[in-house]
Every structure is written in C-alpha cells, then in structure tokens.
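Here the complex is missing one protein chain, while the rest keep their positions.
Order of writing sets the labels: A and B. Residues in every chain begin at 1.
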Amino acid sequence: MLLIHCPYCEETLPEAEFTYAGQAHIIRPENPSGQTDDQWEEFLFIRANPKGPHYERWRHFHGCGRFFNAVRDTVSDKFLTTYKAGAPRPDLSTLLPEGQK
Amino acid sequence: MTRFNAFSLLKNALTGHKNWTEQWPDSQPKKEYDVIIVGAGGHGLGAAYYLATQHGITNVAVIDKGWLGGGNTGRNTTIIRSNYLYDESARLYDHAVDLWEGLSQELNYNVMYSRRGVLMLAHNVHDVQSFKRHIHANRLNGVDNRWLTTEECKEYCPPLNISQNARYPVMGGALQERAGTARHDAVAWGYARGAAMRGVDIIQNCPVTAIRRNADGSVAGVETAKGFIGAKKVAVSAAGHTSVVMQTADVRLPLESYPLQALVSEPVKPIFPCVVMSNAVHAYISQSDKGELVIGSGTDQYTSYSQRGGLPLIEHTVAAITEVFPIFNRMRMLRKWGGIVDVTPDRSAILGKTPVEGLYVNCGWGTGGFKATPGAAHTFAWTIAKNEPHPINAPFTLERFKTGRLIDEAAAAAVAH
Partner (left out) sequence: MSEYRVSGKGRVDAARPVSFSFDGKTFSGLKGDTVASALLANGVHLMGRSFKYHRPRGAVAAGSEEPNALIGTRRGPGRFEPNTRATVQEIWDGLQTNSQNKYPSLKFDVGAVNDAAYMLFSAGFYYKTFMWPKNFWHKVYEPFIRAAAGLGVSPTEEDPDHYASRYLHCDVLIVGAGPTGIAAAKAAAVDGLKVVLVDENAEAGGTLLSEPQAQIGGKPAWDWLASELAALKDAGVRIMTRTTAIGYYHQNMIGMVEKLTDHLPTLPKDTPRERMWRVRAKRVVLAQGALEKPLVFHGNDRPGVMLAGSAQTFLNRYGVLVGRKPIVLTCHDSAWYAAFDLSDAGAKVQAIVDTRESVPQALLDGAQSRGIPVKLSHTASGTSGRLRVNALRVNTIRSGHVEGGQNIACDAVLTSGGWTPSLHLFSHTQGKLAWDDDKTTFLPDVTPEDCLIAGASRGLWGVEAALNDGAEKGRESVAALGKTGADATYAVENDRPGTGVTHRELPTDLNPGRAKAFVDYQNDVTAKDLRLAVREGMRSIEHVKRYTTNGMATDQGKMSNINGLNIAADALGKKQPQVGLTTFRPPYTPTSFGAFCGYHRGDHFEVTRKTQIDAWAEENGAVFEPVGQWRRAWYFPKAGEDMEAAVRRECVATRKSVGIFDASTLGKIEVVGPDAVEFMNRVYTNPWTKLAVGRCRYGLLLGDDGFIRDDGVIARVAEDRFHVTTTTGGAARVLNMMEDYLQTEWPDLNVWLTSTSEQWSTIALNGPNAAKLLQPFVKDLELTEETFPHMSCTELEVAGMPARLWRVSFTGEIGFEVNVPAPMGRKLWETLWEAGQQYGITAYGTETMHVLRAEKGYIIVGQDTDGTVTPDDCGLGWAVGRKKPDFVGKRGLARPDLVTKGRKHLVGLLTEDKSKLEEGAQIVFDPNQPLPMTMVGHVTSSYTSDAVGQPIALALVAGGQDKMGETVYIPMPDRTIAAKITPMVFVDPDNTRLKI
C-alpha cells in the first residue's frame, strides 16, 4: 500500500484513503464541439503511460475529497511530489535526485 | 532438433538423456530481417511461427529485452475461454480455442490444453441477465456456453458454497465446457521451438530501445542493445511495455499499464475439477496439474511498471475465494506475483496495422491475453504478411477509438441500477 501526501490536508496517509484518477494535465477543451474527431480521441483516450515519472491525478476520497496532482515514478512507485490541482506542472529536473536527471 | 515421440523418449531415456538437442538456439542478430517481432511472449513467438508455417516468411527475428516467455505469458492464471458477448470477440477467442485444441500436436510439444470447463458464477439478478445474454449470443455464434442452476453449479464444482445465506449467494452460472487451462510456459517454448526449427532467430536479452523510421515515414528497423537491426516490417507484441516501445515510433496509444497480481496455494491432491470465475466478488480459481490452487487477483488502481502490487488487493482476493469456497480457509498461499497488463478504454485488444507503414501492433489484452495467444498470433501473422487485416482481427483496429465503434465487453457487463 502506497503512502500518499495530500497537498490539501498536508498529511501523508495510506493509499486506502485515495483513489487514482488517471493522467494529469489533460485539459478538457474550452469548446469541445469545435474539436475534430482526432482531437477528441486524443482527449478521451490517448495516454502517455510512461515508464518512469508520471504526472497523474489522485483524489483524497476518504479525506478532504479533493483532486490533486502527483508525479510518481511508475517503476519504483515512489512519489516525487504531489501538488494542488491547478498548480503548474513541476519541472522534472527539480524533482529527480542527482544522477537520475 | 529432436522430434518428440515415444521412440525418441525411450531412446533418450536409455542413453541417459545425453542426446537431446536444444529446443531453440541462442541467436545473434543478423543485419536485416524481413520481419522483426518485438516481444518474445506467446503472442510474438506464435506470430513468428505462423509467419513461417502459414506464409513462408522465415527471415524473421523475435527480439526480447529478457528471456522468452518471461512476461505475461509466464505470469498469468492460464484461463482459456471464448464465451465473449460481442461477435467480434467471440470470433477471435473461439478461433483461438480451435487452435488450442490441436496445438500440442501442431507444435509436437505438449502445451497441456486441459478442457476442464470454465464456470462463471452469477451472484445477483444483474449477473443472471448478463450471463444469459452471453449464453444466447454465444449459442447463435456457435460458441459453447450454457446455463447451470445453482445445484448444477455445485454438482459441477463440489467445493462451491451454495448457501443462499452467503453474502454473495450463487444464483446459477454460465458454463463453457470447451474452455479450460493450458501450461503457460509450454506455449512459449513450443512456439519458440517450432519457429526456430523453421529458421526464425530468437534473440533474448536484447532490449529494443527505439523503432527507427525512414525519411518517408515507413519503418526502417529497430535500435537495440546489440545495435541497429534493419527490417522491412516491425511488429510490436510487447504486452505491458507496448506504450514505451511504440512511443519511439511516435505512435501514441490509448493504453495504460497496470500491475496485475496472481497467487498459488500449496499443492494438494485433486479437489477442484474446473475453472471458476466470479466477477461479482472478483475471484478466479483453478487447480493446476501440480495441485496448486491458481488464483487470479485484480489490478491495482494505479498504473505501474513495478510488477509489485499491494497487500490489500491480495487480501481481498483471498477473502473472495474463501467466500465462495469456505473450505479453503486453512489452505496456505505459497507465492504471489505480479505482471504488467496494458489496458485499452474498451478492454478489448488492438491488433493490426498502425498509422506507420510497416509497423504493426498487438496489444491491449488487459487481463485476458493468454487465452487469445494462438488466435491472436495466427491472425497477426496474416496481417503482417499481407499488410491487411484478417477478417477476424479486422474489428480490433486503433481507428475505433476515434469513431466510437468500441468492442466494449466491460461496459456490456457493467453494473448500474
């Protein structure tokens, strides 16, 4: 069971309190009706699915209920950081330990 | 390579087994191939085998980052069935079952396809409706699947608890008698031996780092740990790692990779005659020929390449098994392990051409890839050889995610109301 830091509660808590909510920073377009089929497919389905640092969303479901973002290494499952929804995407180079940049 | 028969067995036994030859050589890459298959699991090796046997294409390499059969082929719970709802799925999986039935003889390698029946338990009215829908659709598709009453379920699988006071009482079940299990490693080995026998190179421990494309966009070959290898066609069959490999050819896919866990008990004498699946409680169980209860768990909620998985999921899975089979509570878990499965939005595979000329992909099998192995490999080889869809794999395009023509087996079984 992972330990996850909720950036709203400012507490590190077990995964059982959280639900995973998929890739982060996929923004629903302002005017969906103006999107092509390709663009809409991209929005709905296409995912980065990286092996390594992954920008993703979690929800503190059994806590404050807030959605927030995280960067987690999908190889070690370690969280590099978590941050509030709406905050800018953190630069990986500031998160990775020396030698892994 | 030695052909296996009663004579060769006896002769070798009498000569101290000194004369068996290797089942496949440890090949080093040539400069160029007609076809390179990335991923030496059952699907990739099978495709190579059928390219050689069905299409006469033998200048083929199967390349793997590790040992052949070391991915999901060797990590799954080996359930084989074809009682899928939609015509597209039923056709593909039933094609696979047709091939499974003759595979040992075809390969001269006993893959131990065991037709012991797969029983899917219904625990609520919605399950009953959904399973009957499957059964009727299967019947009209010529796929074996029939309804069993609660008592008939018990008769078919004596360890089953059919108390109607259970938290999830058994309300009946759908039985596919033609379904069963097979020996997973043997599938990879049998295909590897069959392909190698016909000239296919199997190159192990050679990670593919990138797919290289020509100036016109078509495939040029692959960059590997052992250098560049040219190819007219590249087919990716890399299960959990498909996104990673395809990304290097600038093909982005509707895939997410999740850890999937499974476990076995200590071995015991035969007690469990068939395969039982219960979607409502999330339990899948059979007994191997060795005597171990083989139990499938679910995927963790988050994407991962760690092959690790958490304890809570395993606890839930074991609780689900003992809910349905309370007599197993004092059995012991011997080991649990994890694999990485790539999952598409509609839980059906992607099997065919890609936007890149000469690049083919076979992925997105989620938790169900093993059962499809011969069928997927057979039709994938067709597509690679002819550069066109096989009638059976044609619906499993990448295109469907744009048009919305999904093959949504998961949604069809979804619970609401």
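Basically, contacts are C-beta pairs under 8 Å (C-beta built on N, C-alpha and C of every residue); 3 or more make two chains touch, one makes a residue touch a chain.
Please read all numbers here as calculations on a predicted model, not as lab measurements.
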Touch criterion as defined above, residue of B:Glu22, B:Glu155, B:Asp250 or B:Glu388 at the omitted chain:
B:Glu22
Which of B:His43, B:Arg213 or B:Lys402 touches the chain that is not shown?
B:Lys402
For the chain that got dropped from the picture, name the residues of chain A it touches.
1-3, 14, 19, 21, 27-28, 31-33, 35, 37, 40, 43-44, 57, 59, 61, 65-67, 76-78, 85-86
Footprint left on chain B by the chain that the document does not show
4-6, 8-10, 12-14, 16-18, 20-26, 66-70, 74, 87, 91, 102, 104-105, 108-115, 123-126, 128-137, 139-142, 159, 166-169, 183, 185-186, 189-190, 204, 265-271, 281, 287, 289-291, 306, 308, 310-311, 314-316, 318-323, 326-337, 400, 402-406, 408, 410-412, 414-417
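Just so it is clear, only the chains that are shown with their structure count from here on.
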Gap in Å, rounded to a whole number, between the CA centres of chain B and chain A:
30
What residues on chain B touch chain A, complex-wise?
241, 243-244, 252-257, 301-306, 308, 310-312, 342, 345, 401-403
Within the complex, which stretch of chain A touches chain B?
1-2, 15-16, 19-20, 22-23, 37-38, 40-41, 44-51, 54, 56, 72, 74-77
